[in-house]
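What you see is part of a larger complex, with each chain still in position.
Letters A and B mark the chains as written, and numbering starts fresh at 1 in each.
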Amino acid sequence: MSGVVNCAAYAGGRRVADVEIKDISEVLKQRDRFVWIGLHEPDEDLLRQVQQEFGLHDLAIEDAHNAHQRPKLERYGDSLFIVLRTAQMNREQGRIEFGETHLFVGANHVVSVRHGASLSYAEVRARCETTPQLLSKGPGFVLHAIMDFIVDRYFPIVDALEEELDRLEDEIFGERFSRKTTARIYHLKRDLLDVKRAVSPLVDMCNRLMRFDLEIIPDDTRPYFRDVYDHAIRINEMVDALRELLTTALEANLSLISVAQNDAMKRLAGWAAIFAVPTMIAGIYGMNFRVMPELDWPLGYPLIWALMLGACGFLYLRFKRSGWL
Amino acid sequence: MSGVVNCAAYAGGRRVADVEIKDISEVLKQRDRFVWIGLHEPDEDLLRQVQQEFGLHDLAIEDAHNAHQRPKLERYGDSLFIVLRTAQMNREQGRIEFGETHLFVGANHVVSVRHGASLSYAEVRARCETTPQLLSKGPGFVLHAIMDFIVDRYFPIVDALEEELDRLEDEIFGERFSRKTTARIYHLKRDLLDVKRAVSPLVDMCNRLMRFDLEIIPDDTRPYFRDVYDHAIRINEMVDALRELLTTALEANLSLISVAQNDAMKRLAGWAAIFAVPTMIAGIYGMNFRVMPELDWPLGYPLIWALMLGACGFLYLRFKRSGWL
């Protein structure tokens, strides 16, 4: 059936059978089994079918169909509905691509629904199957495995954003800033806000998962959620630090632009003065007064050259010394 | 009666009768019925009449009459008084128009009072009547339906504000900013603050509705209020992200203006220098010294032209290379 990526039954931490959606009820008649289904952008029919198999709540199914939810954790009786935002770096375009994963977790099932750009959870499934002693803890552990996988994908993204900030710092303080630097600062800020909005709800969600008194999250899985919680907090802190640095970088940029302007103005002033002096002197000896004794001096012309060059040289040295040129 | 948009009695999720205000007490004698009344800018008489029918509190009625309240949720014994701000985009004028809706919700009634620009709730009523199984949950569900409708109207508004920010970004980073860009940034900020003030109290209100131990909000309606809560939080987050981006945009704008100023100044300086050199040279050979050998050289004039053009050309190339022109 299109949209179903994987659907298998597990018992005692081991995969016991691949199942069809329609056979699920049959399979679950045996106790201590749970079914782990992976869906990718399923159509409404498929979702309705899954809903009936596990008795999921209408509102949750609607959310899973519509996507564009914010990350959240909702408890419906003994089962959980979880929305997470996934992220991947599109290296070619230098953009972060966000996707969405919805999880239904109950005593005998884990259903993951992926939307948009997102990695398959085949890797998570494979890794879980190699550690049967952990997988035998049931759907709660699968939930942890998927959350852990999603959160860990944010680390390379934050690293990429940190590198971008490093490059921006080099531009700003290396006197190579341009209009583009400002635009890139702005877009980095935008990316940071997006990552923040995707990750920050996770902190509260993990917190609640650790405190829930739910059969599907046994006591010995809690440290694992604390682990995810730690990672989410770390990403949050890194993003916050980046935002604060970025704000400072923008201000530093502004003040360096002003310094540059200052320097340009001083140079302008300096050279204007150097040109103005001989122009003024030449103007004076271009006057047509009948009686201008200097004009008749045999050495008048060379003297005036000396005066002009001397004045220019004096100004040049003075400006040079005071750092204006 | 003017001001009454709709007034009907419901039983078991179905509309059983249209009623006149004055007949309400009669109709409500039958158990398991509730009345849903829609009023639009009612006069005081009408409000007093409704107050008497359901025994509403004086203070709530005063609020409903005066309007200009902030969104709030008040509990009077077993009934609720709710104030919400509605919003609509006036596409023609590019302005957001805010209205106000006051809701009185009790065990056997829902009264909505609309003020100012706001859509009719006829659509909500129609939609509710198509799902009798939900409407049979009673006034609590009607309350949810109206709140959901109001909150959902904010999404297109926030989208419009996001588009406005996108347009502003294009202007700022596309070197097409002007005085108007700054004014538009300011007005976008103003709109965001207005939306924020209208939506942010909803988060707390939904939270309290989910926790209230009230007969009119049965357990199985709570997930619906959680849904409204989620939407309110999402709008809040979008608005906060927009505000932060806007602040950064304003700063980026300022720093780009400084860069532009810098560029203008460099150009000014460059051209000033290019003009100053031949002026100075010409001034020198305009002096009237008796003895100025160059003036008598046959090739003096062409040589001076060559000197002036050479100097200008040299300066032009140098400024061009260092990016000043």
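Please note the rule applied: a contact is a pair of C-beta atoms (placed from the backbone, for glycine too) under 8 Å apart; a residue touches a chain by one contact, two chains touch by 3 or more.
Only a predicted model underlies this, so the values are computations on that prediction, with no experimental measurement involved.
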item	value
Identical protein chains in the complete assembly, only 2 of which are shown	5
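Convention: only the chains that are shown with their structure count from here on.
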item	value
Superposition rotation for chain A onto chain B, Cα-based, multiple of 5°	70
Where chain A and chain B are represented by their mean Cα positions, the distance between them in whole Å	25
Contact footprint of chain B on chain A as seen in their complex	57, 59, 69-70, 72, 74, 76, 178-179, 182-183, 185-186, 189-190, 193, 197, 247, 250-251, 253-254, 257-258, 260-261, 264-265, 267-268, 271-272, 275-276, 278-279, 282-283, 285-288, 292, 294-296, 298, 300-301, 304, 308
Residue numbers on chain B that touch chain A, as the complex places them	169, 173, 175, 223-224, 226-227, 230, 233-234, 237, 241, 244-245, 248-249, 251-252, 254-256, 258-259, 261-262, 265-266, 268-269, 272-273, 276-277, 279-280, 283-284, 286-292
